[in-house]
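Every protein chain but one is kept in place in this view of the complex.
Order as written gives the chain letters A and B; numbering starts at 1 within each chain.
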Amino acid sequence: MPLARPLLALALAGALLLAAACGDSDDDPGTIILATTTSTHDSGLLEELVPRFEERTGITVKVIAVGTGAALRMAGEGNADAVLVHAPEAEAPYVASGDLVSGRLVMTNDFVIVGPPDDPAAAAAAPDLPAALAAIASGGRFVSRGDDSGTHKKELALWVAAGLDPARLTREETGQGMGATLTIASERGAYTLTDRATYLALRDVLDLAVLVEGDATLLNAYRIHVVNPDKHEGVAGEQAEAFAAFLLEPETQALIGRFRAEEFGRSLFTPAVQIPVGGG
Amino acid sequence: MEARFDRVQFAYGDQPVVDVPELRFAAGRVTALLGPNGSGKSTLLRLLAGLERPRAGRVLLGEEPATAARASVAYAFQEAVFLSGTLRANLDLALRLRGLPPPERRARLAEAATACGVAHLLDRPANRLSGGEAQRANLARTLSLRAPLTLLDEPLAGFDERGRAQMLEELPALLRRFAGTTVLVTHDRDEALRLAEDLVLLREGRVRAAGPRREVFGSPPDPETAAFLGYTLIPTDAGLAGVAPGGLRPGPGEFMLTLHVEEIVDLVTSVEVVGRAHGERIAVAFPPDFPLPAPREQVTVSAPTEMVVSFTEPAPKRLTAPPARP
Partner (left out) sequence: MEAIWDGLVEAFRLIGTGDGELFSIAGRSLLVSGSATALAMLVGVPLGYLLGRARFPARTLILAAVGTGMGMPPVVAGLVIWLLLVRSGPFGGFELIYTKQAMIIAQFLIATPLVIAFTAASIQALPARLPDLLAVLGAGKLRTLWLLAREARLGLLAAVMAGFGAVVSEVGASMAVGGNLVGDTRVLTTAIVTETSRADTERAIAYGLVLLAMAFAIVAVLTVVQQRSPR
């Protein structure tokens, strides 16, 4: 007797809560789902930008952090309103099919190859990127994201460009996000490809150094695309467009440029729009 | 309260269990349902309690169908089942479910518990009582209801031998005091004869005999029933005869048999002479002062005619003359 009554109360409360919670969310300015990469999410950038946008417009942005591949697929099925991704080759078919519209560059940073500070494969000494990759392939261990993310796609493209077949290399795939993959590489004394932002954010807890950087092919470009509302029912095209526009506003761009720059001594992301001197 | 079965049929699934065209339990009397395991005794009790609905016919308590008259019934299952909590709480719950006010509940609870000898157990957890204690508690719960119809399923199961003997002595007085019409189920003939005024004999879901116990016991309708009642069945020249338990004595008499002695069984307080008559193996109790035969000897044993029934076709009837010579 002392027990069943609270149980019943709990059950009723739960039912009421669910019923009540289902009833809200009308006449608000709207909600968009932004599918994005784990790297933008793990760096914390969006958590800085999104609240500003929400405060100004009243539009709620649901940031879903998945790999670039999954983000694009969500967009292709109309399960997201906008995507912020960094895999141009993977984006192209969606743009061509009309699923994604009004794509534009938001920011860039660069990919770097990190590895054990003592560099057992002597990748840092290689004359160029293909040579560095060949050195790692023959003399080191490499840990790959293996999660169909933008970084993963980039890595595969780099092996191919260096004349190596990734399927025949002894790589280990983590299937996890950038942060987890960096940690695994650090623990195993292995090399990996990472975006600089995530690496910098985690640098202190990693036993990894930047060994290869600066090659033109290592540019990492983040684009925002709006999901075509004419092609997918239920897509909040207007709101998504507003968010895309917000990202390119000078003020936002300045914010991107400054994001955690003090902390790391350099910018994590380079804004796409040139900021006038003194701007921001 | 009178209870009766009116063309009642009942089955579990496709298995017919009970088929009772007519049966009355007279108001105020104690009736024993007697029969072997699986004869449908407990099913009859469940029908009376309204726990089962007959497939055909009616089970009536007074004028009401049993399923609508549960408040008139108190039922003690064979296994004592209690809810968690003390025995007092269990007894009280039963009275509370009858809608009795607290003072009356307290009075009835104390009275029944004392009468059944469980007053000292009232504050013990009911589920931790020993077998005999639990049965007495079960009885106390049932009797405290003072229901117009009291149903007891094997009320002496679960007792050890001493407890059973004691309960057998106490129960008639308890029933007189607390119970109105009573129907009890037992598979034990002695129990039935000690506790009940009326007997209903059941076999395979059918009533074989019903009525005052002396009548039913004195004229079993068929050999199987007779055997169940403890009759000794003897195939004679004049047909199958049954001798009531204790009917056979050594020496000549009205219904005489020649016993080919095979074995002497000394039971200390009495002696049983076991042998064959008309090919049937028979045991006869010999009084202590009677000279005992030796194995392979022949002795004459007999029974008075009023203790012998004949099952000669067409209908069983009482024998009026000795069917066999010595």
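We adopt the following convention: a residue touches a chain if its C-beta (ideal position, glycine included) is under 8 Å from a C-beta of that chain, and two chains touch if they have at least 3 such contacts.
Remember, it's a predicted structure, so these values are computed and weren't measured experimentally.
The chain we do not see here touches A, B in the full complex.
Checked against the full complex, the one of A:44, A:189 or A:250 touching the unshown chain is A:44. Only one residue from B:25, B:75, B:286 or B:311 touches the chain missing from this view: B:75.
Across the entire complex, the residue among A:55, A:165 or A:204 in touch with the chain not shown is A:204.
Contact with the chain not shown here comes from a single listed residue; of A:33, A:185 or A:268, that residue is A:33. The omitted chain makes contact with subunit B at the following residues, 49-51, 70-71, 73-75, 77, 79, 81, 83-86, 93-94, 97-98, 125, 127-128.
Residues 1-4, 7, 10-15, 17-18, 21-22, 25, 31, 33, 38, 42, 44, 47, 62-65, 74, 77-79, 177-180, 183, 201-202, 204-205, 232, 234-235 are the ones on subunit A that touch the missing chain.
What we mean here is this: only the chains that are shown with their structure count from here on.
A straight line joining the Cα centres of subunit A and subunit B is 85 Å long.
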